[in-house]
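Can you read through this structure? Questions will come right after.
One protein chain omitted, others in place.
Chain nomenclature is as follows: A and B, assigned in order of appearance, with residue numbering initiated at 1 for each chain independently.
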Amino acid sequence: MPEASPAEGDARVPADGGSAHKLWQPYLDAALGFRNHWYPAFFGSRLAEGECRGQEMLGERILFKRIDGKVYAIEDRCAHRGVQLSQRPECHSKNTISCWYHGFTYDLRNGRLVAIVTDPESPLIGTIGVKSYAVEERKGLVFAFIGDETPHALALDLQPGFLDEDLAIYPNGDHEIIKSNWRLAAENGVDASHIYIHRNSGLVNAGRKSLPLASFFLTREGMVIDHDGAPKGVMKGAGRKTSVWETEIEGVKVKSQYRPGGDATHSHITNTSLWLPCGLKVEPFPLDDTAQFEWYTPRDAHSHHYIVTWGRKVKSAAETDLFVREMDAVWKNMVVDNFNNEDVIAREAMERFYAEEDGWNREYLYRPDIVITEWRKLASKHNRGIQKLPRPRA
Amino acid sequence: MPEASPAEGDARVPADGGSAHKLWQPYLDAALGFRNHWYPAFFGSRLAEGECRGQEMLGERILFKRIDGKVYAIEDRCAHRGVQLSQRPECHSKNTISCWYHGFTYDLRNGRLVAIVTDPESPLIGTIGVKSYAVEERKGLVFAFIGDETPHALALDLQPGFLDEDLAIYPNGDHEIIKSNWRLAAENGVDASHIYIHRNSGLVNAGRKSLPLASFFLTREGMVIDHDGAPKGVMKGAGRKTSVWETEIEGVKVKSQYRPGGDATHSHITNTSLWLPCGLKVEPFPLDDTAQFEWYTPRDAHSHHYIVTWGRKVKSAAETDLFVREMDAVWKNMVVDNFNNEDVIAREAMERFYAEEDGWNREYLYRPDIVITEWRKLASKHNRGIQKLPRPRA
Partner (left out) sequence: MPEASPAEGDARVPADGGSAHKLWQPYLDAALGFRNHWYPAFFGSRLAEGECRGQEMLGERILFKRIDGKVYAIEDRCAHRGVQLSQRPECHSKNTISCWYHGFTYDLRNGRLVAIVTDPESPLIGTIGVKSYAVEERKGLVFAFIGDETPHALALDLQPGFLDEDLAIYPNGDHEIIKSNWRLAAENGVDASHIYIHRNSGLVNAGRKSLPLASFFLTREGMVIDHDGAPKGVMKGAGRKTSVWETEIEGVKVKSQYRPGGDATHSHITNTSLWLPCGLKVEPFPLDDTAQFEWYTPRDAHSHHYIVTWGRKVKSAAETDLFVREMDAVWKNMVVDNFNNEDVIAREAMERFYAEEDGWNREYLYRPDIVITEWRKLASKHNRGIQKLPRPRA
């Protein structure tokens, strides 16, 4: 019997066979994410006119400022001596930020060095600058494009439908920093069988929702969405679904709490899909007319931004108001505190194995993980570049 | 005059001459301990029927569960995605533990994957598993065998006499995690001259015990116990003993507090011995009819489990009761708080030098350390394998 012995170090063959991790080497290299993609940064409501906000994304330090309503982003590290501009934000004029240390002044619109307070005649002015980032604010979320290429269309890097005009997006979603690599979060999100950790969730109990122990597909049919000029993603599949409602262990039955046709008052059938670079869509959830959107924006190699919000198709401003009021009053906290928190525990619990114990080579995937291996291959294929940071002098 | 200059980096010749650390290279490599030995894990009284306990030993994460009175141990890391089973222990049946994340279910008796809650028909069931560990519970202590070989006899890896039928062992000993490598603890334990740090101990004062400043042997005679089919260890020696009661420094006399024939009301003559893999015996201590047993089970490269208890020869259940009551009432805390704590300070004080400053090559051993160098050679000779952990991808 093979054992997952810590002393061996062999590479495991994943459930779907093949040459294992050779198939997704770019993914394994992407501890900091993929370049040349749009990533959500934060909810726009958290940045008022004229304010600055510093945030680390994909290992880069980024400064955001809202000017005449529009958000701009540049490197949050002065070209001169590397201090963080956002540590003591100093804006002498509308379109600029000046470094608090020597007054190197950058135009937020392009990163260009437009003045130096302490050397107004400096020949450097106009010739250098810091990195600038394309920014789009849509549906209440601020997105930044991190890479070298001309920004692609935002819609290509988002869950399909997110930008639909009649989809109202809740503007006060949750944003937390979670201590795990972003890939562990993404894989947990789309993982077809991890719903097992939710079987006693407050949310499931409150709604007497039927929730199987697991529900997955054994074939790749309909699992990979890979069309030119459209978002790339994976979803649970379209073949024959296997739903597990009951297992027996040493004669003891393990059952899901509420079953259709049994105690359940609600059936809980959702479709979950994961999209490049790091966005999840769960539909419907937590209500029949509502979808949950999540993102796992890489922060550094060992943490990610966990950004969660919800969307609902609406026909009027009144319906939008109702939607926001419902989320404010009940559902935001209900979901975050009684459901998503379990996912957070799982992501953080994987971190040691993958970061310190060679987990990528030692994991032992099983049949339901086919959606995860398809995701790894898809992400590797469309990666657009691996994010790397310069290393210091040895 | 040679100096122990931090800028030099030369290897020191130990007190007993020879080619120094080349003689004990396996020992230098064993930061995580030696494989294929029995190590004490914890006091059995701390694990009730049906309960689980996770603990790191020799860098491996191990899960213990008591089933029908007997303790079993398997790897505390799910084969699937590497999370710790003991983080949220979930036992659906008596002989198993299920991973809280996807329900991979292991038989505690052999580590075998016997069910997967979320995929009951998985072809993996019965074909893989996690590492399992042989366990023995003797004299109130739970021992685990960590390695690949068929477990050796427990008695070979214990201080001689510990398993004697008429030796009562105190079941509520002390178990702490100490922040030093296990070898620094073992060497401090057998170190013949370190009693100097105890000369003002509360225990010594309370008993007006005679305690020399140091007491050691200059020859290897009787120092090494290395017989086939028996525990391997070192003890202080059988040659001519040198006891130091007084030294002079610049005309100032440094004396031991209580001397035989002087103020001392008790003579304190003990024999101390150190046994593979990491057990100490001090006899008698702290009472004339009592022996102290200690172990320094490696935890990770920079910490160890410090497990301490006591034994006494008894002739009846009443004598055992008396022994336990005495230890409970006075001696356990007296020794731990007024004597062993000084050893803990010394072990932790060495850690920086050995972990960060090349101490193994820069130390300057002296004559009384002959027992330490004999220990290093003995441990190297009988090491049965060096514990190594897999390294993550660079």
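Note that in this section a contact is a pair of C-beta atoms (placed from the backbone, for glycine too) under 8 Å apart; a residue touches a chain by one contact, two chains touch by 3 or more.
On a predicted model such as this, the values are computed, not experimentally measured, just so you know.
Give the residue, chosen from B:Ile225, B:Val244, B:Ile269 or B:Ile386, that touches the chain omitted from the document.
If we include the chain that is not displayed, B:Val244 is the one touching it.
Touching the hidden chain in the complete assembly: which of A:Val83, A:Ile269 or A:Ala301 does that?
The one listed residue touching the chain not shown is A:Val83.
Taking the entire complex into account, which one of A:His102, A:Arg208 or A:Arg352 touches the absent chain?
Final answer for the missing-chain contact: A:His102.
Against the chain that's been left off, what residues of chain B make contact? List them.
1-9, 28, 191, 193-194, 196-197, 213-214, 216, 242, 244, 247-252, 254, 345-346, 349-350, 352-368
Can you name the residues of chain A that touch the chain not displayed here?
35, 59-60, 75, 77, 79-84, 87-88, 92-96, 98, 100-105, 111-112, 114-120, 122-124, 127-132, 148, 388-393
The rule is simple: only the chains that are shown with their structure count from here on.
With chain centres taken as the means of their Cα atoms, state the distance from chain A to chain B in Å.
46
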